[in-house]
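Let me give you the structure first, and then I'll get to my questions.
And now, chain A:
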Amino acid sequence: MLDQPRKEVILSTLGLRAGYGGKPVLQGLEIEVREGEIVAVIGRNGVGKSTLMKSLIGLVPAMSGSIVYRGEAVELLPAHKRARLGMGYVPQGRDVFPRLTVGENVAVGAAIKGGGIPEAGRRKIVEAFPILEERWHQRAGTMSGGQQQQLAIGRVLIADPNLILLDEPSEGIQPNIVQEIARNMVELNRRTGVTIILVEQNLDMIRAMAQRCYVMDKGRIVANLDRAALDDAAEMRRHLAV
Partner candidate 1 sequence: MDIATHVFSALYQFGDAFAFLVLSACGLAVIFGMMGVINLAHGEFIMCGAYVTAATVHAGLPLPLGILAGTLVSALVGVVVELAVIRHLYDRPLDTIVATWGLSLIATQGTLIMVGSTMAGVGTPFGSFQVGDYSYSIYRIVLFCAALGVLAALYALFNWTRFGVLARATIQVPHMAAALGVDTRLVYSLTFACGAGLAGLAGGLYAPTMTLVPTMGATFIMEAFVTVVIGGADVFLGTAPAGGVLAVVKSVMTSWQGQLFGQIGLLVAVIIVVRVLPKGISGFVLRERT
Partner candidate 2 sequence: MSKSVLRGLRAAALTGTLVLGSPLGSHLALAAENPIKLGVLEDQSGDFAAATIGKVHAIQLAAEEINKAGGIMGRPLELVAYDTQSDNTRYQEFMRRVLQRDKVDVVFAGFSSASREAYRPIVDQFNGFAFYNNQYEGGVCDGHMIVTGAVPEQQFSTLIPYMMEKYGKNVYTLAADYNFGQISAEWVRKIVKENGGKMAGEEFIPLGVSQFSQSIQNIQKAKPDFVVTLLVGTAQASYYEQAASANVNLPMASSVNVGQGYEHKRFKPPSLKDMFVTTNYIEEIDSPKSKEFYAKFKAKFPSEPYVNQEAENSYLAVYLYKQMVERAKSTKREEIRKVIALGDVCMDAPEGKVCIDPKSQHMSHTIYLAKVGADHSISFPKVWEDIKPYWLGEAGCDLTKKDPMAQYTPSNPPPKP
């Protein structure tokens, strides 16, 4: 799949404005992501990266502009309907259900498919993240940050999404687990062609995963870097520390 040259656009936004309490954080933001891509989004703290992700999944309503997902305008749909169209959201801070067990957290993710946890799906995520198997009956709130991050990703993967919105998965997590997550996600992308939008500050993770990278500032995309630029240490440092 990956070596087909031009893929369909899976997600694009036009003039997207969104924010909190009537005050826009995203100021006419435009992106375009093709099927099977892994695209990183970088930018200083507070430029609106998380707001973009929340706006894409529907947790922050669009004030104006459009979000087209697989040919359908979704900006007016509530979050749960977007999830049912195949968007998977892994939030910054993970937001696992603390008093549900690992298994129940995964079951919430699986519920869109209308039923329990499919055995094949379960096997798929515990192979990628063996810790989930080990802690299956433990309450999610008692796990470490890295374990919770793996759960938050597994919880989304169980529903076989077409697009995964990953918001700072490396934040507060040991480097070896960051590497494992990155490896798993790339592997998954190769195998299934799932599209990933990755918000990150961790250069290693970006380099390990992304094929290109948007740079955000003040609610807008200010640059679109290709793979070569990603490997250019000086350029990247400039963008991350704008």
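As a selection rule, all candidates are chains of the complex that A comes from, given by their letters.
Going forward, a contact is a pair of C-beta atoms (placed from the backbone, for glycine too) under 8 Å apart; a residue touches a chain by one contact, two chains touch by 3 or more; residues count from 1.
The model shown is predicted, which means the values in this text are computed figures rather than measured ones.
Here chain A touches, in this complex, candidate 1 (chosen among 1 or 2).
Listing the residues of chain A that touch candidate 1 in their complex gives 57-59, 78-80, 83-84, 89, 91, 95-100, 104-105, 107-109, 111-112, 115-116, 139, 141-142, 155-156, 159.
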